[in-house]
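Removed from the display is one protein chain of the complex; every other protein chain stays in position.
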Amino acid sequence: MKALYALYSDPDAAQRAVNSLKLSGGALGIAERQIVVVSSEPFDGYDFSDEHAQTRIFLLASIGGIFGAILGLLFVRFTQLVYPLPTGGMPLTPRWTNGIILYETTMLGAILTTVVTLLITAGLPHLGRRLSDPEIWHGKILVGVTDPPETARPELEKQLRLAGAAEVKTA
Amino acid sequence: MAKTAEQIRADLLRPLVRTSPAYWFAVAVAGSMVLAGVFAFSWQVYHGIGVWGLNWPVFWAFDITNFVFWIGISHAGTLISAILRLANAGWRRPVTRCAEAITVFALSIGAIIPICHLGRPWLFFWLVPYPTERHIWPNFRSPLLWDFVAILTYLSGSSLFLLLPMIPDAGAARDLVKGWRSKLYGLIALGWEGTPKQWHRLESAMHIMAIAIIPVAVSVHTIVSWDFAMTPVPGWHSTIFGPYFVVGAIFSGIAGLILAMALLRKFLHLEEYLEPIHFDHLGKLLLTFSLLWLYFTFAEHLTAWYGNDTAEMNVLWATIRGPFAPLFWAMVVCNFIIPFPILAIKRFRTITGACIASATVVIGMWLERFLIIVPTLENKFLPYSWGTYHPTWVEITLTVAGFGMMALLYLVFSKLVPMISMWELEAGVRKAPIYRRRAVHFDPQHATAKAGLAEADVSR
Partner (left out) sequence: MTHKWAMVLDLDRCTGCEACVVACHAENNIGTAGPDQAARGRAKHWIRVERYWEGEFPNAKLRFQPVLCQQCDDAPCEPVCPTYASYHTPEGLNAQVYNRCIGTRFCANACPYTVRFLNFYNPEWDKPLHLQLNPDVSVRSVGIMEKCTFCVQRIRAAEIQAEGEKRDLKDGEFNPACVQTCAPKAMVFGDLNDPNSEVSRLARSGRSTKLLAELGTRPNVNYLLQDSGKNNG
């Protein structure tokens, strides 16, 4: 994957870079999804970050919890009735004790669904090539364009520099 | 103290690649404790459970004491990571990973103990609900099955809670640490890039995990307490056990966390990250829980004493005045009398003070678990069933091995993973413009609201 990117020391500069790339993107033949931002920490409160904030993970976790409850219910009801062995004068499937197990399996379902959703929506594990630069880990924010058309390169470089980058690199 | 991102990463990745002789010495000591435990367990499996000190009527002693103790210690991570995350308390940032690591390791040790304490440990898998040719499933009415499901849930949840925030740090380590370690971190990092979308997904997932793991933690130790409360014997059949155990667990968990943090601070040279203010905050929490513990202990014993039930009084006197009195009063000294002045008086609430208080609390809470189990079993209803208990070398070795295992797991972990969450620390250092877009700046003179830029400092 070829990419053209620049590193910015503060998020405002990165935001300016992203804004100008989006504005001129159509003219230069660059789609929005080719604009990539990479950072070593989350930047909540900035548009370049928050536009990706929409998520259905809360709903999915709740649905996962319901599935967990159903699975738990299958365990505590049907396994006990398959080979019924009375104990201590209690009913075979008391609601109190079943409730405890259902509670736990609900939470387990919600937790596992959350993690699976995270992995899927974040694209992990990501086996392909990543756009990265060691400077990211020193606090810089990488803003770049993947697979830019050759004709657009000089203009893109200019925009990235205008936003405040010290240097523009290629990957 | 504003550290740059570069400094943070350098400081926290350095312990991964540089090892002092003290480290190897510690590993050797912890490793030999674990090996002694393995030997003791093999001895027990070969000769029979009779090599323990258990007898009729004391069928549980050190084994379940250790089980409840380690599950209790595991509540450290939940409190710090989850509750402080939800409350957005900035001071949690350097503390979360060591706390979460304690949780996972303590839970793992706590989960192994019930297997080791069985009369026939090679059949432990009968507790797992799976279809067998015998057509029989486990008994879900048994508190031990509730333990199994609860600990499974909590262990899965807290392992994931530990691993998820490790992904970005593994990404950093993958890129910054050279050699064979880079491949290991590459595996953990799962190809993490660091795009805003990934950050948001990760933060949402951790938000849900934080919300979910707190009720799970509360339920786990409640269920562990129901191993006792569900029996009709004197001293155990008490409704207060649920909350009592949860409070005791968080209490011992905070103490364990303070000790672990102090050791990390000293040996990994994290003096600038784990500052006295952190120990001050945790010390205040420990103080709160010491008072809570005292309240619950008083409430439980008062109820027994005031009710004057013969069997209950017998257990109560055995604990407070009888053969267990030295242990009981040692427990009170360790859990309240020593920690209270140290933690309540600001001059003493230093790192050293917090460590002394925590060490006594850890001892006191171990004693508390022991004193819940053994006096009741020694003094059940019928006088002919009263007995006495003495531990043997096998049980003592296994107890020591538990601590050795904890130390060993922690030592290995601290060598493989940065013990402070680098990205969270970095995010806390920078001023987050949370209110940047949405803040309403109220101008009292003009009495109109107008949108403006209000920068909020949410670091620390």
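Going in written order, the chains are labelled A and B, and every chain counts its residues from 1.
Everything below uses one rule, namely that contacts are C-beta pairs under 8 Å (C-beta built on N, C-alpha and C of every residue); 3 or more make two chains touch, one makes a residue touch a chain.
Please read all numbers here as calculations on a predicted model, not as lab measurements.
Student: Touch partners of the unshown chain, restricted to the chains that are shown, please.
Tutor: Every shown chain touched by the left-out chain: A, B.
Student: Based on the whole complex, identify which of B:80, B:334 or B:377 touches the chain you can't see.
Tutor: B:377
Student: Using the definition of touch stated at the top, determine which of B:54, B:98, B:111 or B:367 touches the missing chain.
Tutor: B:54
Student: Using the document's definition of touch, tell me which of B:40, B:106, B:145 or B:420 contacts the absent chain.
Tutor: That would be B:145, which touches the missing chain.
Student: Looking at the full complex, which residue from A:23, A:66, A:90 or A:162 touches the chain that isn't shown here?
Tutor: Going through A:23, A:66, A:90 or A:162 one by one, A:90 is the residue touching the chain not shown.
Student: So that we can see where the missing chain sits, which residues of chain A does it touch?
Tutor: Touch set of chain A with respect to the missing chain: 85-90.
Student: Please identify, in ascending order, the residues of chain B that touch the omitted chain?
Tutor: Output for chain B: 47-50, 54-60, 114, 117-121, 123-124, 126-127, 136, 138-139, 141-145, 148, 227, 230-233, 377, 380-385, 387-388.
The rule we apply is simple: only the chains that are shown with their structure count from here on.
Student: Report the inter-chain centroid distance for chain A and chain B in whole angstrom, where each centroid is the mean of the CA atoms.
Tutor: Roughly 29 Å, centre to centre.
Student: If we count contacts the way the header does, which residues on chain B are in touch with chain A in the complex?
Tutor: Within the complex, chain B contacts chain A at residues 4-6, 9, 129, 135-137, 139-141, 145-146, 149-150, 152-153, 156-157, 160, 164, 167-168, 172, 175-176, 190-205, 208-209, 212-213, 215-216, 219, 223, 423-424, 426-427, 430, 432-437.
Student: Could you pull out which chain A residues touch chain B in their complex?
Tutor: 36-53, 55, 57-58, 61, 75-76, 79-80, 82-83, 85, 87-88, 90, 94, 97-98, 100-101, 103-105, 107-108, 110-112, 114-115, 117-119, 121-128, 130-132, 134, 136-139
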